[in-house]
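Note that this complex is displayed minus one protein chain, with the remaining chains in position.
So, subunit A:
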Amino acid sequence: MNGTLIEDGPIVDRRPIVTCAGELEVFSAIEDNLVQALPQDSCDWRRSLGRPIRSVHIGATFAPFSPAALPKASQWDLIRQPLFHIYWTECTDVDVYKTSVREDIDNWLKELIAKDIHDWLVVVVENYDGKRANKLLPRTTVLDKIRADFAPKQGDRCISVINPGKVESRSADSWRGLVSRIRHLLLISYARAVARLEDHVRQQRERRNEIGWDFMQYFQLQEELAQVLEMLGLNDEALVQYDELDALFSQFVVNGITSECVNWLHKFQKPLEKWHGLKLGPSKLSNNPSILELRAYLFAKQAHMLLLTDKVWEMAARCLPFLHTCTRELAILEISAPPGAVACWLFLASMEVLQTCDKFNHADEVENYSLHTASLWEYSSQKIRSLGELCGLLPGDVPNSQQLHTVVLLSAGMGDNPGTPNRPSPTDKLKEALCSQDAFNKTYLELAELAMGTYKHIGRLRSARLVGREVASFYMLLGETQKAAAFLGDALRTFEQDGWHELAAQTQIELAECFKKAKDVRKLVGASAFVSAALEIDTLIRWTYFDEMSKCLDSLDKPLVVPFNDIIKIVSVCLNSDSVIMQDSMINVELVIESNFPREIVSTNLVVSLEVDNKENKKSNEKYCSSRILTGKDLKQRDPMLQRLRIKRNLDYKQDKQLATAGIASKYTELKRKDSAAPPVQADFSYCLEVPDLPLLITPGLNVIRLKKQANKIGKFYLGQVAIHVKNLHLISSMLTPRLALEIREESPSLKLYKRTAPLLSGIEQIMNLILTIGSYIIEPKSKIKLTASPGLTLQVIPDEPLVSALEFEVGENIRFTSTRTRLRILADMLSKDHQVTIHCPWTTKPILVPLNFTPPLTAGWRLHTVLHRKFVQVSVVGQCESDLIIDQAVLKTGNMPCSAMGKKHESSQIISNGSMFFYMWELVLDSDEVSSTIKTEFSVRYKLDEKDEDKLYQYFFDISDYQTLYILDANVEPAKGSEFCRVGIVCHLNLSMKSASQMLRTNNNVKSVMYEVLAEQSVWAVCGRTAGVVCFDSEDEPQTVVLDVMPLTSGYLPLPLVRISKYIPAESGNSEKPNKVDTHPRLEPFSAGQVYNKSKGKQVHVIAAITEGY
């Protein structure tokens, strides 16, 4: 162990060395076969310390036996010593064996035993040929002999093999047997050697804190173990060894730098002279490596193991931490390096790993390692950029001589690592990139694009955007502002989406600078506005950009639309009018905004658009504000992703109504791409609320702005967007949601016909009010209103004009929301009570029908009174008019029959108030000769409403019929015979006398029989015996008398019992002309009012108390 490695070939050969003794020519024939066959099959490797059995492939290198090369018993590094010893012989003759071979083997074994080596094998190669087959099978073979002589107890140490040179099935079998025997025995011995090595490594590690311990020595030791494991095909275990070394070294660097006992570390603390790129694949460690070389070697080994175990992604994943560790260790160990050297190395290393990943590019692995390569791409692009900065290669820079010198120095330190023209090595690339600005630009942009692309591919959009920012700054240097703006815009959008306002504001500053450079005034204004309103930014910067914006505003020739975003916040919107607004009235809206501009701005116009709220294009999900005020809470945009899901129960039933499945479902339809946000739509500001006095000063902070608009369009509207115009800068808000709706209505005019409170009276000209109410719009003054009355009704609007049944009049000048009253004179005749006026209005085709109910001003009634044969007519007049009526000249006309007025009031005028009754009485002067059954009577009276009014005639027609007196009825009550008085409880006689009025009977033969009934009041009179009877008037002028018994039940002056008589029509005297329809029952017919005169009406009889009472 002298700290150097024996290098043979690219990889250190850790195959166990097998020595061959005996007849070497036999062996050399099969050596090649054996070397190939050994590692072909796996063999189980059992290990101590409970480690799992691994199946390994073991190979071997063969060397001729030499006693000098045999290891000593105590040696630990058996791996590099001959481990296994085989004696080859072809001897088949026992005699020959006895004579020479036996001794040879004996000597060979003695040599081995002397070194305490027990791993040996004797192989007897047999050659079958035709001749031998005929011979008898020998009793003992050479093999048996050897076994008996040397390995009586270890039969497996001797084996015979049929020479594999001859292709036979038997020989193949025996060959397999040999190979597996060698493999097995070799592994046993090798395992022992490995175990010893492991022990040694452990021992050495334990001593790591001792003075004089050297990491590099230990490194080689443990690496040997790793190489052994690698040789056995245990790449993962080999990796563990390298990882241990890695960790150990890191620990030393971190912890040991201060400690005295790790002075071997100082060997690494030498200035960096070389920064050759990391090279994956076979590599060797130079003597006395620099820390970078050591690290690179270690990583290359680890990567190699990972690649062997198909873990490309892990290699990629380990790369960045590895590079970070390296840089950190360089810093900790205070290793000085020329500027840029470390960056060069880091760049080369990351590029090497990336290229390796590319090489192992399988479709299914790209996904795996992209996750890690993305950051590597970014890292390498950062590194090359820092190099470019150092060497003055950034666009706009011109490298000075010092920088040129740096390039040369760096390139020299990189060494040479030429790749193929198709696949230039990282070193080639870096050298080329450092050569010229163009190449540098190309390389940097390529790497950055790759970083962005990979980030996007694995879904790390934010990281991609941050790379984009870097690229943007590079493009800015290049002067390609458009590209820079695109990247910055993307970044800005991402920041805004995530709500990182400060970052967004910073990006806006960069954007503003970008636009400034591009002389894009329009975009500069937008970005400056944003920056100046960004609260996160320093006030001085905001002022600068505000000034910038103000300066540029003048040069804007076309309107520039900038969304509100955070520049101006709408705090609240309040509709001060009712949500239903009459046409042409004012819509008042109070808008509270918060301006984030650092200074005042002068708004040349401030409007809020009014959007037509169409039912058709209304989406169901549009929300409406229930109240008339929108506050900040309502206006806050909600992230649909954070909304509560509307979960619905979902039950599925089977055909037999049994529940099949139960579940929940959510109709979540708001999934949409977030980054494809549409540019702000500018609403139609042609119809909008305006600020009355412009320009308007908007101060920083809260501003209350009152907007107005005359509602001259009808319909439903909602408040759309707020626009603040500062010269040609149009700041536009987003749509106000939830929608603040208002309705502008028109009110059509109306025409109504009102009567006064009193009921309408017919026959009197009265005034009705025709009220025309003008709604929200004016009616053409020349248009005409047409009134048509039903028959019997006349009307007129113009005073002193005759009443007509139909009239037209012009609407006339009108003002909104006023009503005009037109006095309509109206007169209905007395004939009909129900009338109707039809009104045709110019604004509607539908006529208005007004039914009118008239009542006469007076009502009259009449009654006929009789005194024996004399007849009196009483006419009652009732006033129906609200006001008093003056009546006079009451006249009763009874056809040709004269009548005389009773009393004097008929001619005189009377005042009759509402509801009061007034009576007139006339006596009919009956001429006994002229008898007509019916008198047509007409009552007329003149009336007027007041003295000035002209008289009007009220007429009342009625017929008087059956007025002549037919019977005169008389009754009296007498005490029974022997009594002087009528007493209570004593039966008295009721004498009923009926007399027919003589002259009438002649003409009225029908009525001959009369039925009388005593209708006594039951509490006063008790009728004893019959109460009714029929009397016949056969003889003329003969009064019929009936005596009935009645009994008074109370004392005092009692009215006589009432007697009623009726016409009695006997059954047999029915209509004899119609015999088939014989009326079998007698009938009663009442007399009409004037036909019976009852004299006894009003008579009373004095009844005294019964004598039995009291005393």
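Note that contacts are C-beta pairs under 8 Å (C-beta built on N, C-alpha and C of every residue); 3 or more make two chains touch, one makes a residue touch a chain; residues count from 1.
Just so it is clear, contacts and distances are computed from a predicted model.
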item: "Pescadillo homolog", "Adenylyltransferase and sulfurtransferase MOCS3", "Ribosome biogenesis protein ERB1" or "Trafficking protein particle complex subunit 2-like protein" - which is the UniProt name of the missing chain; value: "Trafficking protein particle complex subunit 2-like protein"
item: From A:Gly499, A:Gly915, A:Gly1025 or A:Gly1098, residue that would touch the chain that is not displayed; value: A:Gly499
item: Full-complex contact with the absent chain, from A:Thr92, A:Gln302 or A:Ser463; value: A:Ser463
item: Residue in contact with the excluded chain [from A:Ser42, A:Gln220 or A:Thr327]; value: A:Thr327
item: Touch list for subunit A against the chain that is not drawn; value: 254, 320-321, 323-324, 327-328, 331-332, 375, 455, 458-463, 466, 469, 495, 498-500, 502-503, 506, 639, 641-642
